[in-house]
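Left out: one protein chain. Kept in place: all the others.
Just so it is clear, A, B and C label the chains in written order, and each chain counts residues from 1 on its own.
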């Protein structure tokens, strides 16, 4: 392992304002003796940001070294929506809510580092997870000579007790409920909340109800379905029930609809990039609706060749995002391919939301490729002669017949 | 188009006993003047088969030329289960319920043709659909010189009126409700029921409630969830709630559970192999539960490399089945790959069924690859050193850093 | 089969001026009674085009209905070069010389049809080959309602004798050497010449020497190697030995170099899209050099992620072109992906040409990703710490170790 050089002048820390990153902040000051710049982003995690400023000031950060940004629109427009154009699901089920936020944070940290002349960046991800990889691949891809500090891989504060002791010794305020161990850990942004660890660590045990924060229990959802429409333009959602909205506003509204109908819970055992299996609980209320809606509009407007090619490449695309390769040439190449396909993915999808499910029940588009005349049982459509099918089948069968004869000849 | 030779001595007809295939039966006798052998299979479509025998006798088929087979176990064991090992979904959503039944029917028709010395086979699929392709590719792959008769591509009975007139002229009994046009057409077997045509032809319109036959309306499903367990051995389901069952019995029971909880409805616009889009309504109650259960047990027992390779190849595998290439070398090669992966896909999955949804809520296996020690936040697991992650990230980042330097050098 | 309507007013014929397309020309006039427009293209096949004009006039075509175009630059720039960016090889070996010319001919025929108000197009490809598919998919993709005439699938001139008789009856001049059957058939353009049929039909027999037209026998090639450099800009060749050339000029020069050194012969048994195997002899002198040169410059300038993604998708891309789907959304999507990767594929490759082989012996680029400091055995490069490799290996091994433990536990 290449030990990070201690010779660091200024570091940009991804700072949430919580206890753990406050400890990191102080540790950076004491361990590295360097100037700390804090960066706090609103990605829709649902927490106020001003307390983070106050806490940073309290911990001695200079006002000009405190960066607080509302990145919600950029997050949805430039990261979430491009990913949803691909119908990306990791391991068949996971909508990548955590994975897709990391590259944006990394990108903004590097921008700030350039702006303030910092020579290092720091994140609070642990040494066993995917997030450290996602952050650091982002850093290096954007600023190849940046120094990276990952406290959880470096320090010896390896127990809750040690952390609390460090906090007390350094006069870091500790909220009462943070003294003990959390029963599970949470990551949240506008796309989803994920929970893992502790009470979730036995994959045989059902997730306790108190873990959920973004969705109500389907059993407590309304007894009558909610119908909505989602409009798309070139593959991106633009309106709900005919009302145009900005990307982040739209996702926020889909989240509200999903939450109320108990939509988007996923209990998953997944394979981490760093090599082990983990069990997580994801809540992606709006994203789940968006996923089905996008598949719905594509089903009407995308050609078979385009659709199947996308489907074949989706697992690889999702894996790249999961593994942290957003800023890689291969992700960008796949994005070019995907975006190319979305030119006519425009129209309206109608969905029924009900107690945990989102069903597409109708779709329409000025660019529809569905042709009722072609598909009807009645003869007469100009483009289709029933008898063409005979030749089509005959030539598709030709190689299979040749094979069958060969195999018969050789008494397979 | 190669017009089928009229010189046919004996033909094996896939015969349901319904009006359409009865008309075909008579038409074969009159048009081809050949001996007709009927084959009626129980694939779990939910209809009694003895009436088909009576009707065949009535239409002049010799008793020894009437074949009626219960293929339900073979269907589930040798077709449905192998396909579910792959988690096959066509166009991301469709569980291939119709597609997977066709090769078995084709195979049995060819077996009967060999047994009775027939030189031709005949099916009742129309000239615009996928089923004609699936039947005929199956026929040709198994018996390359067989003659194939596809009446819907040959005759001039192109309207309901013409069909009814032909039936009346030939003393074919017509059930009262068959005189008019059906409001939609249905295909059913133990895995699913599909409906399409007529009232379903406008993809913007929600499917009317009377179309559903295999599931109750989720809104009318029980207000409390049903919990079940499904056991797997080497990738195949073997027991429900700990009770061992044969493949067909198990799927029947899953169907009951799915039906009662309104699970497995799918309203889809799909791309047919013959080139147009169509809209269908699928009901796959047991299959939907099975799909999630299988993914659940795989999530615990399948290695990442194996799982991702399967996911990448799934779309192609599903496309092959959809397009009718079950009996092709490439499907068999993919099956070898898939089956190879299932050796340890053994264990128990717990699911919650509720108003249209089936959620995996727990899974356990003697072959689990999940290692709580590895994943826990605590340090100390023998196999994992937090600091290894630094080297892992550094080498994964190396090419991205080289790229970034190159691009920076060239002011991209 | 849908028989083409006889009700055609004006047809654009792909006309070579040779005996076969002259017979087609006359047959169109007599059988369809329609106005015939001839289109003759110079794609580098190596024949003069003016005789085609004379022959068309002789056969009664109006001067304004004769189109003769030099498409060589368009062919190389817009078809050959984009394809070579992908390193496309069908079935691992074939550089797609015939396949890539068809879409351009189809495109130009449709343009002329629009210009002259023709309602049909006609080609001279036979009913067993791939070219009919390539032409017609091109026609339909660009002009969906166009009528297509494929004489070889329609007429009864199914023997050489019948063709000659038709020609004589219709006063079509017959070159002396065209009376008998050709010993094999040839297709040629600037990229390659292909030969198939007759003397080549036994795949066990070596191709006779007189079949070759574009390359000299390697054994007769110079006894000393020829060294050249090829320059690339963004994936396309731009200069030979430092001398800038237009695309067609450059390929012509590479052909000369390849011919003289006996480079680019390929004796292949291939799988046709229409279902059977065929055996062909291809000569692609310049293209073979270009293929290796392009791989050479990519090896230096393309990132691993980009390169491997391209390699994985190449077989599908090549298959699409071979099968005639140049004008399909999936080919265009793949092209977007490929082109995206070529931004920095710029530099110079040095090759050694010698008696049938083209070896890359050197490559250099201002955008090189090769870093001698990184790769040298000496320690000290900033970007690489030997010890990082330990962590990299440990985490890559983690899942394999978990598997091994599981399997050991279960005495696999």
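Simple rule for what comes next: a contact is a pair of C-beta atoms (placed from the backbone, for glycine too) under 8 Å apart; a residue touches a chain by one contact, two chains touch by 3 or more.
Model, not experiment: these values are computed from the prediction.
From the options C:58, C:165 or C:269, the residue with contact to the unseen chain in the full assembly is C:269.
Which of A:55, A:192, A:304 or A:355 touches the hidden chain is settled by the complete complex: it is A:304. Taking the whole complex into account, chain A touches the unshown chain at residues 1, 303-305, 344, 366-369, 371, 374, 383-385, 387-392, 394-396, 398-399, 401-403, 406-407, 410.
Take chain B: the residues that touch the chain left off the picture are 1-2, 144, 271, 274-276, 303, 305-306, 308-310, 316, 325, 328-330, 332-334, 336-341, 383, 385, 387-388, 390-391, 395-399, 402. Panel shows chain C; residues 1-2, 87, 91-93, 126-128, 132-133, 136-137, 140-145, 150, 152-153, 158-159, 185, 197, 201-207, 218-219, 223-225, 265, 267-271, 274-279, 295-296, 299-300, 303-304, 307-308, 311-312, 314-316, 319, 324-325, 327-329, 350, 352, 354-357, 359-364, 368-372, 374-379, 384, 386-394, 396-397, 400-405, 408 of it touch the chain omitted from the view.
Assume only the chains that are shown with their structure count from here on.
Fitting chain B to chain C on Cα positions gives a rotation angle of 180°, stated in steps of 5.
Averaging C-alpha coordinates per chain places the centre of chain B 39 Å away from that of chain C. A straight line joining the Cα centres of chain A and chain B is 32 Å long. Across the assembly, chain C contributes 1, 303, 305, 383, 385, 387-388, 390-391, 395-396, 398-399, 402 as residues in contact with two or more other chains.
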